[in-house]
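The structure is given below, and queries will be raised subsequently.
For this depiction, one protein chain was excluded, whereas all remaining protein chains were kept in their positions.
The block that comes next holds chain A.
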């Protein structure tokens, strides 16, 4: 475009064009204006901020991070006490955010794929049921769902004595969810190493199998062998070392459960609420992706004699995958961002911890800077990783 403008200008050098008719010069002028306004705006804000901070006697400084926090968190993945510095408390908050987001993302993906495929089922009842689920969860506010789950977890679940239980190892009651806690004895690291080895081996195996199939046409049952490897290798290592990982199973004693890992109602409500909500959105993404693959593709595959199952696996899913990935990226980002609502139901995620710290120290600017940087960094990391994956599976055109 700029080249065109250049050309026309050179051609008409005979008549002098006024500068405001010249697109290039006009562009420079308008940009200079925008830049000037922007700089002025930022300078105005910054000078106000410095003046205000000076007036209030709180000059910009991150030294408050070292002072003891003096408040306790209801849920923490690493140890934290009342005397811990604020930086430690913020770290706990950040880990809580990541913990809740990660579990939610896994739950939502599994559930979303099931619901999305159910929505496309030829079975009338199943598809309508999935449709009702999606419409209900997508058309009500997430915050409402969270407070609803929190209220129902507290109100509707049975008391400790009559807990709901799964195989007598997992218990659910008013006070939360109790699951077995792995206790690592010396040697447990080797089991983890075995698992990593199995993962690497199955990746290598898969690559080799597809190369061999491309070269010779011979198939190798790579998937079943990998599953066997992934389950078998750690199990064998564990057996050989004499079970270095033991499970501490929760036991009902007196008024409450002892042993095991306990998750308070807040954690359960957050993960259930956020997970179900995101699963409805993921279901729609999956459904949209599958529908978007032209019906001619399915028809052609069936005409070639592929069975419906193989049509889905070899023709529809690889194409749907490309359509599904970009919206999935933003959905995972949404999960992280939506976890900020946790504060409303008393789960100490980074946002609510920052809110409390800001309240106690009055350091609004510093706290919000940390908060924004954290979320921007998480967004950046997730979208970079998934965009890299997206590039790998994208169709290479021309």
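Here is the rule we go by: contacts are C-beta pairs under 8 Å (C-beta built on N, C-alpha and C of every residue); 3 or more make two chains touch, one makes a residue touch a chain; residues count from 1.
FYI, contacts and distances are computed from a predicted model.
Here one chain is missing from view; checked against "BLUF domain-containing protein", "Sarcosine oxidase subunit beta", "Amino acid ABC transporter permease" or "Carbon monoxide dehydrogenase medium chain", UniProt names that protein "Amino acid ABC transporter permease". Screening A:48, A:61, A:74 or A:384 for touch with the missing chain picks out A:48. Residue A:143 is the one among A:143, A:223 or A:236 that touches the chain missing from this view. On the side of chain A, the interface with the absent chain consists of residues 1-2, 27, 30-31, 34-35, 38, 45, 48-49, 51-53, 55, 121-126, 129, 135-136, 138-144, 147-148, 151-152, 155, 291, 294-295, 337-338, 340-341, 343-344, 351, 355, 358, 364-365, 368, 371-372, 375-376, 379-380, using the contact rule stated above.
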